[in-house]
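Here the complex is missing one protein chain, while the rest keep their positions.
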Amino acid sequence: MELTVYLAGEIHTNWREELKEKAAKNNLPLTFVAPQTNHDRSDNVGEDILGKQPNNLYKDRTASDINNFRTQVLMQKADLVIALFGEKYRQWNTAMDTSAAITLNKPTIIIRPESLIHPLKELSNKANVTVETVDQALEVLQYIYE
Amino acid sequence: MELTVYLAGEIHTNWREELKEKAAKNNLPLTFVAPQTNHDRSDNVGEDILGKQPNNLYKDRTASDINNFRTQVLMQKADLVIALFGEKYRQWNTAMDTSAAITLNKPTIIIRPESLIHPLKELSNKANVTVETVDQALEVLQYIYE
Amino acid sequence: MELTVYLAGEIHTNWREELKEKAAKNNLPLTFVAPQTNHDRSDNVGEDILGKQPNNLYKDRTASDINNFRTQVLMQKADLVIALFGEKYRQWNTAMDTSAAITLNKPTIIIRPESLIHPLKELSNKANVTVETVDQALEVLQYIYE
Amino acid sequence: MELTVYLAGEIHTNWREELKEKAAKNNLPLTFVAPQTNHDRSDNVGEDILGKQPNNLYKDRTASDINNFRTQVLMQKADLVIALFGEKYRQWNTAMDTSAAITLNKPTIIIRPESLIHPLKELSNKANVTVETVDQALEVLQYIYE
Amino acid sequence: MELTVYLAGEIHTNWREELKEKAAKNNLPLTFVAPQTNHDRSDNVGEDILGKQPNNLYKDRTASDINNFRTQVLMQKADLVIALFGEKYRQWNTAMDTSAAITLNKPTIIIRPESLIHPLKELSNKANVTVETVDQALEVLQYIYE
Amino acid sequence: MELTVYLAGEIHTNWREELKEKAAKNNLPLTFVAPQTNHDRSDNVGEDILGKQPNNLYKDRTASDINNFRTQVLMQKADLVIALFGEKYRQWNTAMDTSAAITLNKPTIIIRPESLIHPLKELSNKANVTVETVDQALEVLQYIYE
Amino acid sequence: MELTVYLAGEIHTNWREELKEKAAKNNLPLTFVAPQTNHDRSDNVGEDILGKQPNNLYKDRTASDINNFRTQVLMQKADLVIALFGEKYRQWNTAMDTSAAITLNKPTIIIRPESLIHPLKELSNKANVTVETVDQALEVLQYIYE
Partner (left out) sequence: MELTVYLAGEIHTNWREELKEKAAKNNLPLTFVAPQTNHDRSDNVGEDILGKQPNNLYKDRTASDINNFRTQVLMQKADLVIALFGEKYRQWNTAMDTSAAITLNKPTIIIRPESLIHPLKELSNKANVTVETVDQALEVLQYIYE
């Protein structure tokens, strides 16, 4: 049973690569997709493609058009979603993607540090599983194949 | 055309009452619903109803069961959603509710200060309309009835 | 905000009447619907309407046609579902109705005694809230209106 | 026409292996998926991955998070569902999975002994086909390919 | 609980009036809707509104545009459907409406004479309940309110 | 049977008023909703509410945010849609609203002059009924109530 | 673009084989599925698998359980549907399958002789295309690949 996994969330650590490597080592038949993880490219993609915009609001608006397009394409192909929240930043895109995935009935795992239990409690409650580490998320993925 | 409006978001200012009063003054046939806005009650409702839990994780888990139940009931009855983001806090419930509403095809207005343009750009992009003040949101509501 | 509540589950105690009375005392604007609670009528309704069947299998088959028709009509009109599991019997209709309600995105409360925590753990996990008493379920309903 | 079959239900006999072998002998192009059939692993998986929980309620709650995650992933990939009810136990997970599958419009076969005709009558009525033996279920699968 | 009932099927007997009268006598809070029951008007409505068509194929095509429009509007407002098959004619509209209703998850009762058991067996199987008389259908409706 | 009708299309003639008056004269229990029919207000609403934008592209983008919000709210409340195409202009909003309505399974009538038969042939084909005059559309509405 | 085609309808002529051969000759990348076309097997399959039933009604009921199971499995895998109506018999299964397919948004072609224009007019109107011969249906299939 091949499955496609959308990896939402933090783009400032290498957790996606760590997860992919460990999944490969365990021979899990998983394909991983994700949002743009190059922060600058993600911020500039609107102007990169459509040219200079009149101000930051519209620079952001064109970039978000294209980022949301990419996310929608890949999320719809995914069989399940893993979302990692880090301790920094507001990470509203992570919350947005996680909530959209759950509403679309995509089975969803949240990875978050203990310090975020309280502010994420309602979102954790709607997700299927909440864990604290990438290794735990991997164990949940492996459980599908036992 | 009577409409039900779900008011998601910030619970530390009186923006809901302000909006309701102004809507009433303008004779808009709107019914407003919202999450629990008493922060302590929202945090404690699990233990209030189910009794003392073994630790904070499970106190939060029982509270979020009941908060999500309330939100799901009222959101499903709503014809449209207004979500207000303030400058403080992570407000992940606001992002979660807004994203769920949009995914359910509920027409959605976001109210946020100029300072949050950048971090909210993808969510704003998926919402129908983003404004900066309660008065502007009210004008959008009135526009339905012109 | 008037809401319709489907009361699934046990038909050998008067928990529905208890809940209705307490809801009325608290002026909650709720309408309650339920399956047939007269056990004999529920078992015999197929033969009552369609006449003697050739054996028990077909007596059951005609009765279940009509019981499922009733449940489908009323469940579709319901905004939320409360399901009570007692300690006796297999109660597969209660499990069936609860699971169908959750799959249809009906917000759902389960009432079950502590002794049933383990066998009902997966179903409880999919429901929004699990409580142990009718009074606790009523408190959850009241929380919608706070 | 390759099809994926979800095998819900009893985990204390080897009916899944029996069905798989017979399907293979008949060259039916079927892929079978199923819930965790190791009872202990299923009960302990929450603590296995997330560590010791404060009590049995929360041990069960973390285990059911992960069991339901697995079921949701595999059920969504399935083209049809076979659910076997045995004579022992309450088997609420079997009833839950069967009802969810039917509500999701998954074509569904129930296998149950004659002694369970009456308590399962409404669920049988909603399923497509009810049979008494694994061989009969196999015959129904073969009929798709005639 | 007020319900709207779509009465599909035969238009050459007065079974709809009979059912309505008996429902009224029993104080059932039901609203009944139906297709055009004047056969000539139904056949001619296309030309009545759009003028003479070049041949019978196109006379039929314009009439069916408008008949299907009416059916779609009223069927979507219905909470449940009753379809009566008589012994004469091919009644493909009755079969079409019944199958559409069932596919849309409208709870459905079929009324048909014993002589039609065999040719209607698959459609009866998908409907919730099949009865032989208008009185039996009325008893099923009453059962919702017991 | 009260019905809500969304009137999409041309905003430069008074066809909506004509239809409403004739419906009222015939005592049809219809509520009519529509897009903003004041062309200038529709073009300027973004700047009216959100202030001066940096260029015409963004003036249009803010206006369309709010126009689409209004349309989505009212279209979702509508039981059926009537769309009138005139001979002038590209009328892409009319085509957009009509196609969205049909895709959402809203029963739909198109009114268009004979001269537009060819360019509208695929859209007419997906709509339920195509007529040439407001009076003919009214006759189709009346047919629901015969 | 490989496509799966469900061939509903008449089982007393060899139109399915004719269509398959011609599609193969034209190298169309189509997979065809269909209901049971052996009439006796279709009538007897319930008793063949489940044993002698007490009367004809229940013989039919068990057979239709299994026939509908097969149809549901294969219809859900189909990208489009072709339904052939012949001049004999009531063919309610053909009407049922066609209407279900259309309601599920499966693109649908009806093949019927000129003599059936009138009784099939509403169903033809809901289908995408109606033709009179297998060759014409094949031409419509080929048109997808031009």
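Just so it is clear, A, B, C, D, E, F and G label the chains in written order, and each chain counts residues from 1 on its own.
In this text, a contact is a pair of C-beta atoms (placed from the backbone, for glycine too) under 8 Å apart; a residue touches a chain by one contact, two chains touch by 3 or more.
The model shown is predicted, which means the values in this text are computed figures rather than measured ones.
One chain is not displayed; in the complete assembly it touches the shown chains A, E, F, G.
Considering G:I11, G:M96 or G:I109, the position touching the chain not shown turns out to be G:I109 (whole complex). Contact residues of chain G toward the unshown chain are 1, 3, 79-80, 105, 107, 109, 128-131, 136, 139-140, 143-144, 146.
Seen from chain A, the chain kept out of the figure touches residues 4, 31, 33, 36, 38, 41, 45, 48-50, 65-66, 68-70, 72-74, 76-77. Although one chain is not displayed, its contacts with chain F can still be listed: residues 56-57, 60-61, 63-65, 67-68, 71, 89-93, 95-100, 102-104, 117-126.
In this text, only the chains that are shown with their structure count from here on.
In terms of C-beta pairs in contact, the better-connected of the chain pairs B-F and A-F is B-F. Although chain C and chain D carry the same sequence, what matters here is overlap: shared residue numbers make up over half of all numbers found at their interface.
Fitting chain C to chain E on CA positions gives a rotation angle of 90°, reported to the nearest 5.
Inter-chain centre distance (chain A to chain B, centres taken as mean C-alpha positions): 24 Å. Note: centroid distance chain D to chain F, computed from Cα atoms, is 49 Å.
Centre-to-centre, using mean CA coordinates, chain B is 31 Å away from chain C.
Residue positions 61, 65, 68 of chain D each touch two or more of the other chains. Pairwise, the chains that touch each other are A-B, A-D, A-F, B-C, B-D, B-F, C-D, C-E, C-G, D-G, E-F, E-G.
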